[in-house]
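Take a look at the structure below.
With one protein chain withheld, the remaining protein chains of the complex are depicted in position.
As written, the chain order gives the labels A and B, with residue 1 at the start of each chain.
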Amino acid sequence: MADSSPNVALLQRWLDRWLPKLSLIPSGLASLIFIYAFIAWTIWLSFTSSSLLPSNNFAGLKEYDVLFQLDIWWVSVANLAIFGVLYVAFCLAIGLFLAILLDQKIRAEGWLRTIYLYPLALSLVVTGVVWKWMLNPSLGLEHVVQSLGWTGFSFDWLIDPNMAIYTVVIAAVWQASGFVTALFLAGLRGIDSSIIKAAQMDGASLPRVYLSIIIPSLRPVFFSAVILLVSLAIKSFDLVIALTGGGPGYSTWVPAIFMYDFGFNRGQIGLGAAAATLMMAAVALAMLPMLFAELKERRDGRSH
Amino acid sequence: MAAATEDGIQRGGLIARVLIYGVLIFAAAYFLLPLYVMLTTSFKTLGQISGGSLLSLPSPWSTEGWSAAWSSACTGGDCTGLHQYFWNSVRFTVPAVLLSTLFGAINGYALTKWRFRGSELIFALLLGGTFVPFQMFLLPMANVLGKLGLANSLAGLTLVHTVYGIAFTTLFCRNYYVSIPDELVKAARIDGAGFFSTFRYVILPLSTPILMVCIIWQFTQIWNDFLFGVVFTSGGSHPITVALNNLVNTSSTGIKRYNVDMAGAIITALPTLVVYMVAGRYFMRGLTAGAVKG
Partner (left out) sequence: MAVLNIENVSKSFGDTEVLKDINIEMAEGEFLILVGPSGCGKSTLLNMIAGLEPITHGDITLDNLRVNERSPRERNIAMVFQFYALYPNMNVRRNISFGLKMRKVPKGEQATIVDRVAKMLQIENLLDRKPAQLSGGQRQRVAIGRALARDPALFLFDEPLSNLDAKLRVEMRTELKQLHQRLKTAMVYVTHDQIEAMTLGDRIAVMHEGKVQQLGTPREIYDSPANRYVAGFIGSPAMNFITCDLAERDGRRVVQLDSGKGPVDIELTEAQSAAMANHGQSKIVLGLRPEHLAPARESDGQSLDCVIDVVEPTGPDTYLLTRINDTYTTARCTPSVAPAAGDSIALTFDIERAVFFDAESDKRIA
């Protein structure tokens, strides 16, 4: 091609060659700094005795020591364990149950799915606010049940330090179980129907088909749902703040609140960083099974 | 699948069918109840709330909760309602959604259609952020925003949301773009188009489904965010989620105004609800369009 100016042509050629790589630089650089450097920075902070301001005084595992001495940290961890287990279990159970029912050629499936899924579009703050009102001990659901004639009914978990964490479970399950339903439904739709037909030909009853064929083949969906729910649970913050504010007292604290409160309100940056680091470790631990499964899958896939 | 089990259920008969519908409708009621309560409460007067039932309809309907929530309720320090915070949220959500979607699309395009040695590594690098709890980023980010002079500003929030959204948009777009044949890009290059003109004239016009996915996802995530808002802003530059929480949880006046709380909650939820109602089906469709072909 006869280019009028050789310099323009050279620039052109250089751009053709490098633009694809250059275009990735902003995002690549951003993730190097804002993700990887920040992770390293936070981990480093957790090994310093930073208080009001970040400092570089290396303190080894001191902050972790302090953390493990704190009653409030262990309350947070215990709450997270209770919340996490119940949240995941209820979401999976409700999700699977509703998905199986929805998969029976339901006429209004589209509508029902829309209704089940909409809570996911709401922010957790809104979820917390509305459930706080519904669970209000004097004017909320308790009052409704009482006015139905069951005057002795009492439901005051929201202000009961021993029970308040369960209200968080109630609200969180309401918000996410429709989403899990959608996940399972997509999984059910992906199952090869000829396998099921064959099993039914062999005389297997419907519950049997579900128990021994369909549900086991939803394993991958279980996996991804659990991973998603666990990482959501570990990050849970907004909902607790809006619903209970961490109270009564600090009975509904979770690690995310601990991290925020110590890192930003109480000027204990070292402790906050340590808490954040442990949260990341927890997520990583939850991810490991999936990573292994994925790797195994790939290896098996290649051997074919 | 459905066809196979349907036979079984129908053999089970009418009773089973009625039961199934019963359970499904009950579940729908369970999911809708909070929305109903939110709506009815927001239109009640305080007298109706303390005197009546949670489930009763307002009579008469009153908009006093709504006007208070929008323009006069106290959110911590000041008492000007939520309107100012609503616009705050709009002001950082819109640019952050557009920017992160744009970057995600370009990354996905470069990573699938201009593969080079190391591009898989860069993809892995970009994805690394998706599962790390945001708590890991808060302390350094607060520091950096301070140094950049972006602390407590909407520009700062825009930056934060853009940066941490790119991982998701890149993932969505990459998975979608692998399903577009490479030959299209080759044809465009032979036709004389470069990196950006191929993107603009060939790839972008085919991207509507996945751009919808990115926009819906990012809009929901960013609008609903509370953590970044509460950590990186204060006072007048709070996003609406933080303002709502302040409205509900820090009013010190004694009587709780639940009608105002609920109106505020609806105002906060409305944009994402509308997006879900209007465009939710494109979300599922767009996601599966990429997955099926890829």
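The rule is simple: a residue touches a chain if its C-beta (ideal position, glycine included) is under 8 Å from a C-beta of that chain, and two chains touch if they have at least 3 such contacts.
This one's a predicted model, so the numbers in the text were calculated from it and none came from an experiment.
Counted over the whole complex, the shown chains touched by the missing one are A, B. The missing chain, though absent from the display, is touched by one residue of B:14, B:124, B:190 or B:255; that residue is B:190. If you put the hidden chain back, the residue from A:17, A:189, A:266 or A:296 that touches it is A:17. For chain B, the list of residues touching the undisplayed chain reads 181, 183-184, 186-194, 197, 201-202, 205-206. Although one chain is not drawn, its touching partners on chain A can still be listed: residues 1, 3, 9, 12-13, 16-17.
The rule is simple: only the chains that are shown with their structure count from here on.
Inter-chain spacing, taken between the CA centroids of chain A and chain B, is 15 Å. On the side of chain A, the complex with chain B involves touching residues 12, 15-16, 19-21, 23-24, 26-28, 30-32, 34-39, 41-42, 45, 54, 94, 98, 101-106, 112, 114-134, 136, 139-141, 143-144, 147, 174, 178, 182, 186, 188-193, 196-197, 200, 205-206, 209, 231, 234-235, 237-238, 241-242, 245, 255-256, 259-260, 263-264, 269, 272-273, 275-277, 279-280, 283, 287. Across the complex, chain A is touched by residues 1-9, 12, 20-21, 23-24, 27-28, 30-35, 37-38, 41, 49-50, 53-55, 103, 106-107, 110-111, 114, 116, 119, 122, 125-126, 128-129, 131-143, 163-164, 166-167, 170, 194-196, 220, 223-227, 230-231, 241-242, 244-245, 248-249, 258, 261-262, 264-265, 268-269, 272-273, 275-277, 280, 284, 288 of chain B.
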